[in-house]
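So, chain A:
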Amino acid sequence: METNSLLLILILISSLIPGILILLLDEAQAFQRNFLNLFGAVAKVALVGWVFVGYMQGETYAFIYGLAPDLTFALKADKMGLLFAALSSVLWLVTTLYAIGYLKGGKHQRRFFAFFSLCVTSSTGIALSGNVVTFFVFYEFLTLSTYPLVVHRGDDKAVEAGRTYLWYTIGGGTVLFLGVVALFVLAGPIYFGQTEIIASLVSENTLQLTLIFFLMLSGLAVKAAIFPLHGWLPISMVAPAPVSALLHAVAVVKAGAFGIARLVYDVYGIPTSEELNLLTPLAIFAGFTIIYGSVKAFYQDDFKKLLAYSTVSQLSYIALGVAITGVLSATGAVVHLVHQGIMKITMFFAAGNVAETYGFYRISQLNGIGRKMPLTMGAFTIAAFGMIGLPPIAGFVSKWYLGLGAVEAGSYWVVLVLLASSALNAAYFLPIVYRAWFCEPDQKEVLPKYRGPFEAKALLLIPVVLTGLFSLAAGLFAGSNYSPLAIAREIAEKLYPNLP
Partner candidate 1 sequence: MKIGTYEIYSLTSAILFAIGLGGVFLAKHFLRKIIATIIMGAGVFLCFVSFAKRDALTFADPIPHALVITGIVVAVTAAAFALSLARRIHKLTGEDTFGNEK
Partner candidate 2 sequence: MMIKEIFIVILLVAGCFFFLAGTLGLLRFPDLFSRLHALTNADNLGLGFIAAGIALYIASPWATVKIFFIWILTLLSSATSSYLIARFQREQEKSKNGEEE
Partner candidate 3 sequence: MDILIDSLLAILTIYLAFRCMLAPKLSKAVFVFFAFGLMLALAWIRLGAVDVAIAEAAIASGFMGVLMLDSLRDFSLIFSKNQERLEETASKIPIKKDSYHWTTALALGLGLILFLLISIQAIWEVPQGGGLTAIAEANLPMSGVEHPVTAVLLNYRAYDTWLEIGVILMGLLAIFAAGGLKQYRKPGLAPAQDPLLRKTILIFTPVLFLFGAFLLYFGKMGPGGAFQAAVLWGAIGILLHLGGWTVFTVIPRRMRQILVTIGLGFFMILGFTQMATGGAFFEYPPAYAGFLILVVETLAAISIAAALTAIFAFLTK
Partner candidate 4 sequence: MKEFPTSALPALLVGLPMLLATMSLFFRVKGRALLGVLGSFLVGSLAFFAFIEVAKYGTIIHILGGWEPPLGILLRIDPLAAVFIGLTAIIGIFISLYSWWYFRARIASIGRFPLFWPLWFFLWAGLNGLFLSNDLFNLYVTIEVITICAVALAVLSGEAKALKAGLRYLLAAIIGSMAYLFGVALIYGSTGTLDLNLLGEVLKPGNTKTFALIVITLGLLIKKAAFPFHFWLPPAHSAALAPVSALLSALVVKGAFYMMLRLWTEVFEVSLTFAAGQLIGITGAAAVLWGSWQALLQTNFKLLVAHSSVAQMGYLLMMFPLLIMAPGQDADSAEWLAPAWTAGIFQVMAHAFAKASLFLSAGIVVMALGHDRIESLRDLVAWMPMTAMAIGIAGVSLIGLPPSGGFLAKWMLLKGVFLSGQWWWAPAILAGSLLTAGYVFMLLRLAFAPARVKDPFRPVPKILQVCALLLALGSFLIVIPAENLIQFLEGSKSFGSGIESIMKGGGYGNE
């Protein structure tokens, strides 16, 4: 096998093998487990970095294995996939650190970390998959590997949440399956990027193609939590903080959003999608979800639930960006994929820290928490400002591009949606920030569960600070050549070769 194909396999294996090995370990072998985990995570980051650099220098990376006649397992690196893979692997490393700290002394760590690894394997698999079938395989694998994480707590509430999660995702998976098979039958094995195949079929199979698009879209929309298929997301907040972080920032929801981007950009292609009028409904649903999510978030008192609804809202920015044609909005969509991930993970880490250290789960308990945990809340504040869209933080960049894109495409209602959503974001994030920094603590002094040199466990603190810095850096250095923005821009320009 060539080195280049081997590299892709290695990226997957770097988390798959630790996952399997961890399952075989004993519950008590914490050191070995952590070592395997971290080793896999670091290796994955390194490998993705290697491939990324190689790809930028013009190498090609592909791996194909025939499962059955015309049913192939294909991995292929392209820019969008690599961007997502990089996001997953970096955030996995961070989250692993966090999870080790968070779960220390907890039960069933073996199971947790094993499935955690499998989850990231599928997430990178989704990023690197080269055709629709492979994408679908990893997409479903992701569902399965996240289920044990969602129900990790094992109490009745968690189990119920797991059930809801499964009904949504398996149902979505089934619909997606139908779409994928139908597409396969109509157009043969489609590799990502071969938009000309569909384009050549449009004239004769308009109805079928429209139907297939919406089948696949509704399958993907479940994970992307687009209204009305978002119901599982707030409920599965019962999972431990690292899981929520990973679930909401990287793995599951992003898989859906990434899938939608793939579907529109690399399977149907923008010209075809426009010709079939597929994007307007998507834009409308996405726009509605943005407002809906924000409004719902406004009424939440549970910290994590609030973040969950915020995620529902923020994710649809990506779908919206995909649905609006134009280089700028495409840039906005792709870059928001990364930026939202970094910011949201920061917020979840922060929420987890607060909960873990002081046992606070509600926003009303957060008075004056900023003074007790300045680093945590500092990172949170950065992320919150980013979400609202204040410069120079990452969120501003993506919103700016989305807005510009909307103006460019002439969809002024989208600008309204963005403005309204920003206002709502501010309305529910700013009170938290205000409470944290400016309100007096409650009368009853709550003692932290943790005592030590820092405000929280070091392993919990480092990740949140890191990601907070990332979100700041992504905005500050957006102009540099290797920033997510620059890469997103390249991707978008490639999608619209005819535009300036």
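On the choice of candidates, all candidates are chains of the complex that A comes from, given by their letters.
The definition used in the following text is that a residue touches a chain if its C-beta (ideal position, glycine included) is under 8 Å from a C-beta of that chain, and two chains touch if they have at least 3 such contacts; residues count from 1.
The shown structure was predicted, so the numbers you read here are calculated from the model rather than taken from an experiment.
J.: Check each candidate in turn (1, 2, 3 or 4) and state which touches chain A within the complex.
T.: 4
J.: Which stretch or stretches of chain A touch candidate 4 in the complex?
T.: 23, 66-69, 71, 73, 107-108, 111, 136-137, 140-141, 143-144, 147-148, 151, 154-156, 158-159, 162-163, 166, 170-171, 173-174, 177-178, 181-182, 184-186
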